[in-house]
Structures are given as structure tokens and as C-alpha cells.
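Contents: one structure, followed by commentary.
Excerpt of the complex: some chains, original placement.
Chain nomenclature is as follows: A, B and C, assigned in order of appearance, with residue numbering initiated at 1 for each chain independently.
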Amino acid sequence: MRLINRRPDRTSWMLLAALPFLLVLIAYALGSAVRLAENPSDKLLPGLTSFVDAIDRMAFTPDKRTGDILLWLDTATSLARLVAGIAIAAAGGLLVGLAAGLLPYVRATLAPFVTVASMVPPLAVLPILFIVVGLGEASKITLIVVGVLPCLIRDLMLKIDDLPRQQLIKAQTLGANSWTLAIRVVLPQILPRLIDSIRLNLGPAWLFLISAEAIASEAGLGYRIFLVRRYLAMDVILPYVAWITLLCFLMDLGLRVLQRRAFPWFEDARASA
Amino acid sequence: PKKEFKLAWSIYVGWMPWQYAADQGIVKKWADKYGIKIEVVQFNDYVESINQYTAGAFDAVTVTNMDALSIPAAGGVDTTAVIVGDFSNGNDAVILKGKDKLSDIKGQKVNLVEFSVSHYLLTRALESVKMTEKDDVTVVSTSDADMVAAWSTPDVTAVVTWNPLVAEILATPGAKKVFDSSQIPGEIIDLTVANTDVLKDNPAFGKALAGIWYETMALMSADTPAGIAARTAMGKASGTDLAGYEAQLKATRMFYKPADALAFVRGPEPKATMQKVAGFLFDHGLLGNGAPSAEAIGIEFPGGVIYGNKASVKFRFTDAYMAAAADGKL
Amino acid sequence: MTQISVRNVWKEYGEQVVLEQINLEIAPRSFVALVGPSGCGKTTFLRMLLSQETPTKGEILIDGIPISPEPGPDRGVVFQRYSVFPHLTVLGNVLLGAELKGGGVLGRLFGTARRQAKEEAVKLLDAVGLSHALEKYPAQLSGGMQQRLALAQALIAKPKVLLLDEPFGALDPGIRGDVHKLMRQLWHEHPMSVVMVTHDLSEAFHLATRVIAFDRRRNLPEERLRYGASITNDIEVWPRRVAGNPDFGKEPTLPRRDDPAQADGHPDRDDPADAA
């Protein structure tokens, strides 16, 4: 049979799926063993016990100085920033995207600007950001917003363009004005697509958050990674990276579930389009 | 045996000579003399250069005494200070906004690169006015690259940092220097360190480093057009100009001559300093997991004096290479 | 009572003349079928009636008044596709018309007003045979059901003119027969004129009171750009059909060759909901 027609059965599937993860683990274990044999206190690729130690220290033992459990503190801090940033960007993106997608005057005004803005590397203009919003929580949230918002607006504009023109006409023949058309016809159809856009922008949002936390912060996952990088504590960094990956994965999953639950019509409509 | 060696350096007033030496062929000249190859690699990010050295990607790195202890030494990489280049003599400073007494720092948020020499300087400064980091200030970790920008925001009122950032910050209205490293002379030392095992197997590498260094020192300290050209180039490479660079040099006690460096390293200061530094690092949990005390890592000084755990000496000051340079035996 | 007057209308797209010199009086309560070869401008003409396009020259009047420059609730429309809103249930799609009209800033009705609108919507949905699928979403409906829904949705706004652009072109022939029957019945019951574009002559004669054919009079390749289509045929259907008088407009006597295979015993054969 042709390769394209050959399908693994359930068991093979699971074995195959586990394979690359196993390979990475084995490669790590080997590398770590070699390095630890040379230098027992090697920090770059620590052994299992170091990880267990570090995880225990970060996730289950209160910090001596502050009494906080660092991993939870960092997670809560980072998530609060991330969620705030994404929520603001989503709300703003929705508002501006809707206006620019529907109203030619707004689009003429904003479309070129947003296109250019989405290409500015936000990390490079951080100093100005600091001056405008200060160095506190606001700056981290703002960096996420500044980085993600233009992309969301662009996305939503394109997605409104993708709605069949006939729908807008039809709504007008049913008596819609610009406003009711926006809230009754376009908004509800754009919301599930906004979730898609947010999912796409989760990665960049994390990147911006980590970068912002690396620059000035007192807690947060990115802060901790950059802090312990100062003494090459890979035994802390790697679990943190894994944890961030897991959080990212869960957020993505959550958004997918939200999309399915909140917009039951969407999946079918997309499939039949 | 090994023939090719790599040195990592990062941009700082006292380490700029490495770049210049590489550009001017001084590195190659000395490497050829010893029949080896030395690659000089520039880092923008200081911490990353030390990490790379610690991970084994480099044989030598430019580093401060404190970071040498907390990163490679605490990471089990036996490290030897081949060259003691200078110590900070005002290059690091505590700066307040609108206040001119150090004691005004009480209760403020202090922006600095956490766990860096700035952090150490803050601790020492607070000691001098009977305060402690834990009770009297809040440390906010801030990247050095953005320190100047951070200072321009209204909510940042106290920073501890180093040059050229200090100069930039002091140039803004309202910035007052309330403490600097000239008040703890000799405690923040800029080194060029190398892996002890590599040095042991290849003494030529250490000798070449010393040869390169002191030839460059002679060049840049001279008041000749060549010296000015060297300093101009170094200033430019660090993102400023001749005047800016010379201002930074002024706040640095450079050991242009090997003899000066020898006098310093053979003196009592390094040992006293390292004792304080180890204490600071231990307090902040930076001497490795489960280090039982500040003396968990042994530090060797010229003449075989050892501070701390004699069974686990990971950081060594040596006078061997600088002495050779002083004696013209390279 | 909704007289449509088209007066010397031309439509050009840049260089290309699409329609030229269209003059047409459509009597109240007409059912006009518009036929003609592909690309001759039928859709363009319908778009102008809908104010989705403006004529390059000439004017269109409804009851003597120039039509508004944008689509409005006086003219309803059913397109070949995309006429219903995928995010609303069947009931929601029909209710929408009432809500947009009477729902104020929110575009929603509450309380009694909503109950009344709902009753009306259900009655309409019953008429188009969708009362069993009120809570389904359009993607769960077959093509025929979607077009019936689009009809109900257009009708609740009580348009004076109903514009149809190949509304049944995408349907299977069998299902098309069912919808034709429905279409005729709706036209009898609602006080409106209908203008329908179709490719299918038999459909045109089956439903309309008047069949109008567009075509280019000059069709040599080199003349294509310079000459647009105009009205080449204008046929009154015989026996005359009269709105509100369904007796005259009954089934044609000949069985149609493209009638459904198993028309009986499958009243809703295009209904995937049943199969599920």
C-alpha cells in the first residue's frame, strides 16, 4: 500500500507519539550524565535529583525571606499580567477591528497605520513605553498590548472582510443600521474568530511578557528565569520552561473549549463554508 | 594538547582592551609566539558570557570577583584569575533622585541588577549607615540595558548601577550620587579568569593572555597619539566617545603595570574582600544549593593561603602570570 | 401598491458597458422572472434594484419615488448562498428582522414584543415547513431548508419588493420542485412584487407572471465591451397568474422530467436533521 494510505493503529500511534519526547529525554539524560561525570556540580544539564530539589524548593517550600512559595507567586503574577494584557488587547482589537472593518472612514484612517504599527518591534521602543506608562505592572501589560493589539486588529479586519458581503446587504434589508448591524450580525460572528486570533497570538504574548519581566520586575515567571540565569541555575530554568509550556498549552486548550462551548454554531458553519 | 582557546569578553570599561588587542593583531602576535590560537568573542550580555564559560564553551572570560565565585566556582568549574585588571573606584554608584544623603534611601524601591556587584555595593552601602536590605529597602530587579530609561520614569527614585550608566544617569537633573565604589576600594575587582585545568595543562595560554594584556595596557595608557587612538577606539566600541570613555577610566583604578596588579593581589585586600563577598552570596543563596556556609567554596590566594573549604577550592587568585609579565619573562 | 419603474438605465464598469437602455414598468404584485445568458447583467440589474449598485445613467423609482441610495427594509432579498446568518438559530434568523426593526439600540426585543414577534416568526416558519427545526443552526440544515429559511427571513420584514438571485440554483432538482410550490404560495399570500433572476427557463415560466430576457444585441467579440445587454424578450405568461388567486397558478399539467425520483413518501427528503 502507498505510504500515504498506511495508518498506524491506536497502540502504534501512542508509541510513535511518545517517541520524540523519549528521544529528547534520552538525549538530555546522556548529555547530563557525561557532563556530571566530568564536573559533579555542573549546572548546565543538571541531573534528576537537582530537578527534584529545585522543584521542591520552588514549588513546595516557602521562601525564607518572604514566606511566599515562589513558583505560585511567579505564576500568579505572570498570569495576571498575561491575562490583563490579552484581555485589553482583545477588547481593543475587537472595538477597533470592528469599527475599521465595517466603516470605510475608520478603515481609511487606521488600516495603513495599524499595518505599520504591527511591524514595529516593540522591544526596541521600550524606553518610550516606560516614560509613558511607568515601570510598574502597567509597563508589562502595555508591552503585551502594544505587541499583540495591531496584529489582532489586522486579523479582525481581514476576518470581517471575509464575511460574505451578502450578509451585510441582507441585514440592511431587514432594517439594520450601522450600529445594530455591528452588534447583531458582525460582532457575534467575529467573536469566535477573535478566539482564533488570540490563540495565534498567545506565543508572542508570552514572549513579550517574559521580555518585559526580564527588564524590571519583582516576581513573575520571566523574572525568575532571568534572575536565576545569573547563576546558570538550569535546574530551576528548565522546570520553569516546562511549566510555561504547559500553561501555554492549557490556555490554548481552554480557548478552544471556550470557542466550542460559547459558539456552538461555529464549527459547523466553518466546515460548511 | 589543546591548541585553540577561546576568550569571552563583554562590554565594560575595564575589558575594552581585549577588543582593541584583537583588532590590532596583538592577540595574534602573542598567540603565534606560543604556537596557539586564541579567539576573542564579544558578548553584549555579560551574564551570558559567564554562563557560556561556566558551561565549558570558553576557556577564559572577563568577570568580576563576585560573579567568578557565584557562577563558575559555585558551578564546580575551578577558575583561576589570570589577570587582575582593575578595581572599581567610583564606577559603581548608588544614586538617588532629589535626595543627597544615603540614609534617605530608607523605605525606597531600589532598581538594580539583582545579584550583581550593584547588589553587593548596595549591601555594603547600607551597612555603612547601619541599615539592611531586608528591613529598609525593596530591591527591584532591572536590566542594565534599560537602567537609564528606567531612571527617567517618575516612579524610579533610587538605582544602583555601574558606568557608563552612572554617568548617563548623573547627567540628568536631580540625580545625586550618594555612595560609590571608591568608598569600598578594591572590593569590586575586574578580572580575566581562565579554567584552572586548562591553565594547568597549557600554561602558555595564561602567559599569552598576560602578554597580550600588558602590551595593550602600555599602549592605551600612553599619552601619545597612539594611546589616544586606542582609547578613542575603545570608547567608540563601547558606544561612547573618547571623552566619555576617559571619564569612565577616571573612576576605574586600572593596573596598567603588572607590578601594580601584583602589589594589589599579594596584599591583604583580596582575601578580606572575598570573605565579605562570600558572605553576601551565601546570604542570598547564591553559593549553590545546600551550601552549608559561606565557606563552602575554597578560595586560594597567592602564596597558597586558602579561605573556606580546603577540600573544594574552586576559585584561585594567582600572581604567576602577572609576575612573569612584571619580570619580562613572557 | 409598489409600482417599479426603471427609466433608461445604463450600467458601465469602467470601459465595459454591461446594461444599456433598460426601460421597464413592473406592475404591482407582479412576479417577474429575469432570464438571460451568463454574464449578461442579470445580477447587476438586481443589485441596482437593491441599491447595492447605482446606475451609471437613468433612474429607478418605486411608486414614483427614486429608490433610496442604500439597501433598506422596503426591498427584501434572497441570494443563491449566504442569505442566512450562521450564528443564529432558525428562529433567531427569522426573529432578527423583527428585532432590527423594533429593537432599538440593542437590536433586541424583550417581553411581550418579543413574544409577539416570535409568534409571527413561528407562523412564517411553519409556512415554509421549518417549524420542527426552530433551534437548529443553518449549518445543520440542507441547502433547500436554508433557502426556505432565507425566504421566511426576508418575508418577516414585509418588503414591498422581494428580489431573488438564482435562489434555487444550488438545489437538487427534486428539492427544487418543493420550493417552487412554496414560492408560489408565498407570493400569493404576501402583498409584494417579486423579481427573480434564474438560469432556468422552465422555472421562470413555472413561477412568474412575466418573463423578461436580457441579452446583448451585438455580440461580435470586438463589440463586446462597447455594447451592453438590454431587454430582448418580454413575455406575459399564459394562462395569466394573478396574485392571491392560487387557483390559476397551480401545478403545470405535464409532469416535469426533472421531478424527484422518490417524491412521495419522503416529504422532507433533503432534511439531514431527520437522518441524524
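Note that a contact is a pair of C-beta atoms (placed from the backbone, for glycine too) under 8 Å apart; a residue touches a chain by one contact, two chains touch by 3 or more.
All values derive from a computational prediction rather than experimental measurement.
Novice: Shown here is one of each chain; what are the real counts in the full complex?
Specialist: Whole-complex stoichiometry, label by label: A x2, B x1, C x2.
Following the convention adopted for this analysis, only the chains that are shown with their structure count from here on.
Novice: Line, ring, star, complete or other: which describes how these chains touch one another?
Specialist: Looks like a simple chain-to-chain line, open at both ends.
Novice: Report the chain closest to the protein's overall CA mean, measuring from each chain's own CA mean.
Specialist: Closest to the centre of all protein C-alpha atoms: chain A.
Novice: As a quick test, compute the distance in whole Å between the mean CA positions of chain A and chain B.
Specialist: One centre to the other, that is 38 Å.
Novice: Going by the touch rule set out above, which residues of chain C reach two or more other chains?
Specialist: Answer for chain C, listing residues that touch two or more other chains: there are none.
Novice: Any chance you could list the residues of chain A touching two or more other chains?
Specialist: None at all.
Novice: Contact residues on chain A for chain C in the complex?
Specialist: 164, 166-167, 169-176, 179-180, 183-185, 188-189, 263-266, 268-269, 271-272
Novice: Quick one: which bits of chain B touch chain A in the complex? Just the residue numbers, please.
Specialist: 47, 50-51, 54-56, 70-71, 74-77, 111, 114-116, 134, 138-143, 145-146, 148-150, 152-156, 285-286, 288-290
Novice: Within their complex, state which residues of chain A touch chain B.
Specialist: Per the stated touch rule, the residues are 35, 39-44, 50, 53-54, 57, 64-65, 126-127, 130-131, 134-136, 214-218, 223, 226-227, 229-232, 235.
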